[in-house]
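With one protein chain removed, the remaining protein chains of the complex are shown where they sit.
Note that the chains are named A and B in the order they appear, and that numbering of residues resets to 1 at the start of each chain.
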Amino acid sequence: MSVIVVGEVDGNDVKEISQQVAAVASGMGDVIGIVMGKGISDAAMKLSTSKIIIADDEALEYYDPVKFTSIVAQIVNQNNATKVLMGATTMGKDLGPRVAAELGWGYLGDCLEAGNEGFVRPNYAGKVLAKSNTTDSVVLSIRNNAYPAGESWSGSVENFSGEIPDSGLTTTTIENVGAGTIELTEASIVVSGGRGLESPENYDEHIRPLAAAMGAAAGASRAIVDAGWVTHSHQVGQTGKTVTPDLYMAIGISGAIQHLGGMSGSKFIVAINKDSEAPIFKVADYGIVGDLFEIIPLLKSKLEN
Amino acid sequence: MDPFHDYYGIPWYIFIGIWSFIAIGLHVYQVGFIIKLIRLGKDDDRFNSWQQRMKEFLTDWLGQRKVVEDKLAGYAHALIFWGFLMLVSDVIDLGTGGLFLRFLHFIYLGNIWNLVVDIGYTMAGIGILFALYRRLIVRPEKLKDASMEGVFILFAILGIVITAFIVEAGEMIEENKTHLNYWEPIGVLFAIQMENMNESFLRTFIDASYWLHMILIGGFLIEIPQTKHSHLIGTIPNVMFQDHDPLGAMRPLQLDDKDVAVKTDDLDFDNLNLGVNKFEEFTWRQLSDGWACTACARCQDVCPAYGSGKTLNPMQIIMDVKNYGKEHGSLLLAGEQPEETMVDRFTPDAIWACTTCYACVDACPVHIEHVPKLTDTRRHLVMEASDFPEELQNLFNNLERNSNPWGMGAHTRADWAEGLEIKIGEPAEYLFYVGCAGSFDDRNKKVSRATAMLLKEAGVDFSILGEMEMCNGDCARRAGNEFLFQMMAEMTIESLDSVGTLKVITACPHCFHTIGKEYEKYGGKYEVYHHSQVLNELKQEEKLNINKFEHKVTFHDPCYLGRIGGETEAPRQALGGDLIEMERHGQKSFCCGGGGARVWMEEDADKRVNEIRAKEASDTDADCVAVGCPFCMTMMTDGLKEIGDGKPVKDISEIMLENLNTDNNPDILKTNEKEPLSEEV
Partner (left out) sequence: MNIVVLVKMVPDTESRLEIVDGKVNESGFKYMVNPYDEFAVEQAVQFKEANGGKVTILSLFSNDGSIDTDLRKMMAIGADEAIVLRQDNYRGDKPSANATVLSNAIKEMEADLIIGGVQGIDYYQSATGPMIAHMLGIPHISGVTNLELNDGKFTAKRQVEGGLQIIECSNPLLVTCQKDMTKVRFPALKDIMMSKRKPFESRTVEPVESNDVETAECSLPPARGGGMIIEGESSEDKVDKLIEKLKTEAKVI
């Protein structure tokens, strides 16, 4: 009974999440890793699976759902695999359903837990956890998790030799988008600052760098937008933007209802404020009562390491 | 010595005839044009309650009730106005070469008439002198940029007055003898001065005065329809057909023949104007406002939008209606549409700046209705053009989905009441209609709790609707989404009726106004009380024992309770204690900036209404600002914070609860300690 893990590489390495998925899969059967791309053979070898199939081809330079689906399906069929696992990355979440459709299997996306005890995934923006029993004939994408990464081992390596179909999709380029310019509404992490920052300079000194360090978008409360510290495009709230990131960090924001209206749909909320009675703590999952000028630099340096 | 003789061999009456024909002709032609323009407007049946209308006309028009609220300008105006009413028939006499007076003598009224006219000229003259004094010497701020037209006209009227006295006096002076007519006392004064003049000079002097008098009067007739003097005519229908609906009550989209709003499902959209963008989509009465306006700028003085530097000037809106009509008049009367629309003329910025506080309408001496023009164009922008401030889209979506402006889960509406053991959805004597802010906003939830606790303490039988409660629709309505409002109103009435509601208590003046004054047209008739009214009554009946409190408090009247709602006393009596008034208070209070759905819209940091008001509160010696409205609570708290004043803002009920004599029930306050008091930013 073999299980397929679709791995991804990033530069010269296999992505951390792929290693985690490999570790999860190792408890489910014989694990076969697949890595697809162009010029990725060396990196692909680092995937922690006992067998690795590498599809390294000019035509696979960019992720393409049609081509990648076909390759995965061919390998599944050749190996009589019963499960396909991948990381819940932009690629994984796009590829998984298509592979499931090709194989006629079930699909569970963005799983928080996957194992022989069952699969758990979030519903309703994480407000409900849905557990399914472990089953075969299923494609899973698994969220970045606290699973320990699988250890590197030297298994067998094979090159994919099947067909790569035409898809009709042509990726012309991947534009680099610099950090700090992430759109508030699209960001998975938002770091927002409020009046507790005391001055516009402190927004630049604390909020922007922390946002950059976390790959987050920088937001602001209405109070400091009104005060002219930052432009209106940063404003989160009733009269600004509504954001629903995975993580929302409210720093020096007391949490007026106007602000809550714009961010309470966030999956996870962290508040840092010196006033322990600030309403923001009522909606925050975790709060730190303390001096943000001490906490933020610490947080930033620890996250960077 | 009279001017009624031949000139260059042609009798005087030929000249008068020609001049009268020109002046009256031009006057009538122009007034006719204006009437045709006004009649383009839609129907508005105000031809009822004639007795009341006559009474109002006598006090407001003839009695100048609201004009004299501004002392200097008002009494100057009243003198000119009453003076002209008394003297106006003199022009007939002068135009007919004294025939009119002879007729009056014939019916023994000549002398009285002479006296009346003389006093009329005198009053007008004094009024003019006051007005000139105001314009040239006092020069109030709003007149600094005024054109010289006003001064010119005043001098012209002064000319009319003086020349009239000269002609009057002339008639008393004969070649060798002077017959002083003491029924014309001022004329007598003039005659005494004139009788010793050289005869030929005197003759020319009198002739010239007469012709100047007649030219000025004719000129005035021609000028009236063209300038702000159109108010001489325009105010008559304006005052006579003033609005008899409660102040601030907006008009439904469509009324049936019983004056009841047509249900949303039955609205005739094919033939319905959704708001106003064309001149003729206003009602005739809205159009006539344009020609009733005197440009006295009292609306401008009290407008929070204008006062905070926004584009809106209520007076300009009224001028815009008139000028638009004048400029595009021939096109409009030909049934065509000018390229420029009413929204273009008002500008969207101005339209969205209004807080619907009705200070302008309240200040206007001639019953001009400024606010409906803005809310009607908002209706157009929202329902027809879908072109409105982006922030409102959130508001509308949230109201539609969860029936509250923040989009909070409707099922959490009664969470504030946890632990208070309040009846939910059961019939009771009073229904406590909590409102959205009182249900969802942390700060205002404390007001709901305080109110509920006081009611319980006093043994009032009340219940709340809980999850069945919805937003009453005020903010949707004032933001122009009339259709959404109507749906919400219909559903709210259904909920209210389902528990057999007759009497409603609310801590929100917007609920108070909308449910109390506007729901009737949708079939919901309830006695609605602001919580301050009920709490005050309980206090007076000694069902609530409130200690005299030590803090000095200033009370900020909510527009929809005070000026619009007509209740300025109950909150003050309920508070009792050491009350300090801001300069603008009661009916003349100044808006916090939150009404008219403005609380949901962006406001430029340097143009904040709430900061102006916060400054006024801050300037008092009070150490606490009392409010009676959730929007005021938010706006005043923010405003004070912004200007760096730490005064706390508290609702009337909170102050009462703090000072409740708890000797009999020492535990009562403990229930309220669940949520710590905290300020929000």
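Heads up, the rule we're going with is that a contact is a pair of C-beta atoms (placed from the backbone, for glycine too) under 8 Å apart; a residue touches a chain by one contact, two chains touch by 3 or more.
Owing to the predicted nature of the structure, the values given are computational and were not obtained by experimental measurement.
Visitor: So which shown chains sit in contact with the chain we cannot see?
Guide: A, B
Visitor: Quick one: say which of B:Asp2, B:Asp44, B:Asp243 or B:Glu384 touches the chain that got left out.
Guide: B:Glu384
Visitor: Among the options A:Met45, A:Leu112, A:Val157 or A:Ala227, which residue touches the chain absent from this view?
Guide: Of the candidates A:Met45, A:Leu112, A:Val157 or A:Ala227, A:Leu112 is in touch with the missing chain.
Visitor: Determine and list the chain B residues touching the chain excluded from the picture.
Guide: 269, 274, 382-386, 388, 393, 396, 401-402, 407-411, 483
Visitor: Just the residue numbers, please: which parts of chain A touch the chain that's not shown?
Guide: 10, 62-63, 65-66, 69, 89-91, 93-98, 100-102, 104-110, 112, 118-119, 122-133, 135, 137-138, 143-146, 167-177, 183, 185-186, 188-189, 214, 246-247, 265, 267-271, 276, 281-291, 294-295, 298-299, 302-303
What we mean here is this: only the chains that are shown with their structure count from here on.
Visitor: Which of the residues in chain B end up touching chain A in this complex?
Guide: Touching chain A: residues 391, 394, 398, 405-408, 440-443, 600-602, 605, 676-681 of chain B.
Visitor: Please give the residue numbers of chain A that touch chain B in the complex, ascending.
Guide: So the residues of chain A in touch with chain B come to 194-195, 221, 223, 226-228, 232, 238-239, 242, 253-257, 260-261, 275, 277-279, 282.
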